[in-house]
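Left out: one protein chain. Kept in place: all the others.
Let's turn to subunit A:
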Amino acid sequence: MGKVVVVTSGKGGVGKTTSTAALGAAVAKTGKKVALVDFDVGLRNLDLIMGAERRVVFDLVNVIQGSAKLSQALIRDKRVETLFLLPASQTRDKDALTEEGVGEVIDKLRSVFDYVFCDSPAGIERGAQLAMRFADEAVIVTNPEVSSVRDSDRIIGLLDARTLRAEQGEQIAKHVLVTRYDAARASRGEMLSIDDVLEILSTPLLGIIPESQDVLRASNLGSPVTLSEPLNAAAKAYLDAARRLEGEDLPVVVPFERKGFLDRLLGRRAA
């Protein structure tokens, strides 16, 4: 039985889809069978980030409604042969996803794949709740910024209340993935530090992804950064996060910016 991991955040634009692609590709590179499921019905983007936008024929809604088989809708990645994508549909019908239908699809995926990553839409509405509903674990993508941290806290509350596991009295494993971290700004006290974020959310840390031009470039090229530029700092951080997700006990190193002369003079503490 595979593990179902929801990638969620509440707030939009923090890097859910990018992180789903990067983490999923990183795990698949180790030989594990990985399915990435886009739950953002109406606003699908995981296909674009994965560079598979021209290969979409059927989608999640087609499978749920029975107009396509799961095997027909799954798109195999051209770079990693154990990596698959199940795209979201472009339909504007918000009720296209049913809990029962999603449950059946997730069950089938779970029986075939080692990992099923569910890329949640932003918000806390139906789509986001369905994305997390059947998850065993959750990756909460957070930017070190007030509105993102607040929304993450809200999502953590939902994960503990609205997931099937939570309702059955079981624990859902939660991990915070801090993205777009700028060590220089954090050390100058302009950005919430990692300690601040973890203390506020009191949830274990999966990794810290530094702000990086290469993540944008990877998106432009339609390739997860962990595949296109694995030696880049952001890619390395995702690769490490993926190993932690697989249970490896790998210490997290907070990206460190050397203090400038003025900071030393003023005795500022680095994050």
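The definition used in the following text is that contacts are C-beta pairs under 8 Å (C-beta built on N, C-alpha and C of every residue); 3 or more make two chains touch, one makes a residue touch a chain; residues count from 1.
By our rule, contacts and distances are computed from a predicted model.
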Absent chain [UniProt protein name; select from "Tryptophan synthase beta chain", "Cell division topological specificity factor", "Methanol dehydrogenase cytochrome c subunit 2 protein" or "Phosphate-binding protein"]: "Cell division topological specificity factor"
From A:Glu53, A:Glu104 or A:Asp153, residue that would touch the chain that is not displayed: A:Asp153
Residue, one of A:Ala28, A:Cys118, A:Met191 or A:Ile208, that touches the chain absent here: A:Met191
Where the unshown chain meets subunit A, residue by residue: 145-146, 149-150, 153-154, 157, 186, 188-193, 196, 199-200, 266
